[in-house]
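Note that this complex is displayed minus one protein chain, with the remaining chains in position.
Letters A, B and C mark the chains as written, and numbering starts fresh at 1 in each.
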Amino acid sequence: MNALVDINCDMGESFGAWALGNDEALMPWIHSANIACGFHAGDPGVMARTVSLALKHGIQIGAHPGLPDIQGFGRREMSISPQEAYDMTLYQIGALDAIVRAKGGILQHVKPHGALYNLSARQAEIAKALAQAVCDADPSLILYGLSGSISVKIAAEMGLAVKHEVFADRTYQSNGALTPRSHPKALISHPEEMMAQAEDLLLRQQVCSVDGEWIVVRADTICVHGDGPHALQFAKMLYERFALA
Amino acid sequence: MNALVDINCDMGESFGAWALGNDEALMPWIHSANIACGFHAGDPGVMARTVSLALKHGIQIGAHPGLPDIQGFGRREMSISPQEAYDMTLYQIGALDAIVRAKGGILQHVKPHGALYNLSARQAEIAKALAQAVCDADPSLILYGLSGSISVKIAAEMGLAVKHEVFADRTYQSNGALTPRSHPKALISHPEEMMAQAEDLLLRQQVCSVDGEWIVVRADTICVHGDGPHALQFAKMLYERFALA
Amino acid sequence: MNALVDINCDMGESFGAWALGNDEALMPWIHSANIACGFHAGDPGVMARTVSLALKHGIQIGAHPGLPDIQGFGRREMSISPQEAYDMTLYQIGALDAIVRAKGGILQHVKPHGALYNLSARQAEIAKALAQAVCDADPSLILYGLSGSISVKIAAEMGLAVKHEVFADRTYQSNGALTPRSHPKALISHPEEMMAQAEDLLLRQQVCSVDGEWIVVRADTICVHGDGPHALQFAKMLYERFALA
Partner (left out) sequence: MNALVDINCDMGESFGAWALGNDEALMPWIHSANIACGFHAGDPGVMARTVSLALKHGIQIGAHPGLPDIQGFGRREMSISPQEAYDMTLYQIGALDAIVRAKGGILQHVKPHGALYNLSARQAEIAKALAQAVCDADPSLILYGLSGSISVKIAAEMGLAVKHEVFADRTYQSNGALTPRSHPKALISHPEEMMAQAEDLLLRQQVCSVDGEWIVVRADTICVHGDGPHALQFAKMLYERFALA
């Protein structure tokens, strides 16, 4: 029997002398690795080592392009033009793709990082530019984007395969958007609560918003944040519950 | 009748708000453009515009990877490991290649920039790592390197096509190496003198060293530095003398 | 007789191999140089040379701190926190101040650059953080900010000396804000028109908005953008009309 869901995780977010995340330990419990491409994290050496690790574990590899902001880890929104979004996305996909192909692998998907992810989920022009870059890099790539957002809608209209992404460690607003991190109830940090929300999302394609309203959410892939304190425990629980059988 | 030689020029070396070079004016007078890949110059937008320009003029496109040193324009030697040389070269080739392919072009060659060029002409381990990265990116790529250096020798042994590069605006030492820029006679700045050396190099495959000794030099491609005061004039003279007929 | 106004110009905006602006030619026609501090332009060597030039011409020196965005020249707005604004401003002032003091000069003022200037003119929390950084660096520094904006208001309330800055090459909206660059009538590019607006601003402390409404504007200092095609001509006209006599 197939897995019920794709479990994805952001990886390769070390940089130079600085280590981040727990990539090796998480690999057995995920299906898809989104690998940072050097603009917000991940220098060329980190990228190469992370690609090797993913190939060793037989995991699907995706590019995880970000804004050019090492100091801010790609999390600070910048007022970029659609052309800039297109150019930086194509550049980063190409860089990772060369590394993946050199090791005999195949790039499967693209998931934008942090502020670029959020911008593309909210601004149609950025979403369009980003999807076009993915398309121009390779029309068989899958775009991962926030479930229900214009990011995936526009990419699908353009003919790209897409995966609607959901989160078990973030709460939702009644309009389907994630609750901003500044909100006191933005984060779900207890593994049991994460699992409960994961079950709602993956088995019933719905979630209870912070306002107590049940909303419908399409869930093709679920994100495990590798840097949380319970990341490994949650990834294992998720994998054993939904990805085996 | 074919051109007697390949005229190449480093291009796309602007960055952000800063313009450098005279790419558009030079394009009609060269055959191959070595396009900076973001590490020493050339942000993703500059790269895209330069690729478009080269395609419009029907010029061969090469990647021009450099050391990660925007402030030093990739000219300051750094003590990098062969692994770092491999990783940064593969990364930069991939980034440019994606842009070229997205515009319907094909990447033809790779010419390392500045200090990376010099390191690969002098250190066998760096030369090997660099050639391996070119090979792993695409074994049909041509490596441009300093004529007679280990850079081209090692690449050729590895099975890569190579082009031995010569310079009309730099003097040579009796051992075939370029005279270091710190030497008072390192540079040839008068177009007539450049043309005389170009004729020696291209027609007779020889050059008179700073010590007055004639040495044999293989000349597959000749470099036009786009930022010199006489760059355009020299490129035209060179083109009309050697590339037409 | 004293000059009627302070003429300021952004300077030292070269970086590494890239030259920008026409600092040396402009120096005789201005009173205050705002020198880039390395985050959006101006590496340490450029800063040192620009400070020397300003001291040679007897011009007042100001720090011109920007967002950490070399590729975007500090012009792309970023969602920074007030703490980040404080820290990056203090850092950049300190770096320039050490260079100025080493050459026997005294830092006179601080004028934020580009997106940091705009953020501080619009967001009270950023304005406060920036003014606090100036204050903590040296309470005798003068803050230059957009005339009438919260940037100068907050700084003045904090006890800092301020200069309300006006522009002759930008149009104003009826609310006193600059017309955004995206607006077709945002820029004034003809020197005669610039001079006409400069006279309104400097002699009558008023300006005619793009909507045809006359508004009152306090003008303590006027900016000359060094990179415009008529920069030198305009600076001379301005200087001869208002700074001599």
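One rule holds for everything that comes next: a residue touches a chain if its C-beta (ideal position, glycine included) is under 8 Å from a C-beta of that chain, and two chains touch if they have at least 3 such contacts.
Please read all numbers here as calculations on a predicted model, not as lab measurements.
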Review point. Thinking of the whole complex, not just what is shown, which of B:22, B:71 or B:123 touches the missing chain?
Key: B:71
Study note, to complete from the structure: Cross-chain touch to the chain not pictured, restricted to A:5, A:20, A:95 or A:166, is A:20
**Study point:** Per the touch definition above, residue among A:71, A:140, A:174 or A:233 touching the missing chain
**Key:** A:71
Review point. Quick one: which of A:43, A:97 or A:200 touches the chain that's been left out?
Key: A:43
Point to revise | For chain B, residues in touch with the removed chain | key: 68-69, 71-72, 76-80, 115
**Study point:** On chain A, residues whose C-beta touches the chain left out of the figure
**Key:** 13-20, 41, 43, 70-73, 75
Check your understanding: If the missing chain were put back, which residues of chain C would it touch?
Key -> 38, 43-45, 47-48, 83-84, 87-88, 90-99, 101-102, 133, 136-137
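Assume only the chains that are shown with their structure count from here on.
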Review point. Is the contact between copies chain A and chain C built from the same residues on both sides or from different ones, judged by whether over half of the numbers are shared?
Key: same
Check your understanding: Which angle of rotation, from 0 to 180°, maps the CA atoms of chain B onto the equivalent atoms of chain C, to the nearest 5?
Key -> 180
Check your understanding: What whole-number Å value describes the gap between the mean CA coordinates of chain A and chain C?
Key -> 41
Review point. Which chain A residues touch at least two other chains?
Key: none
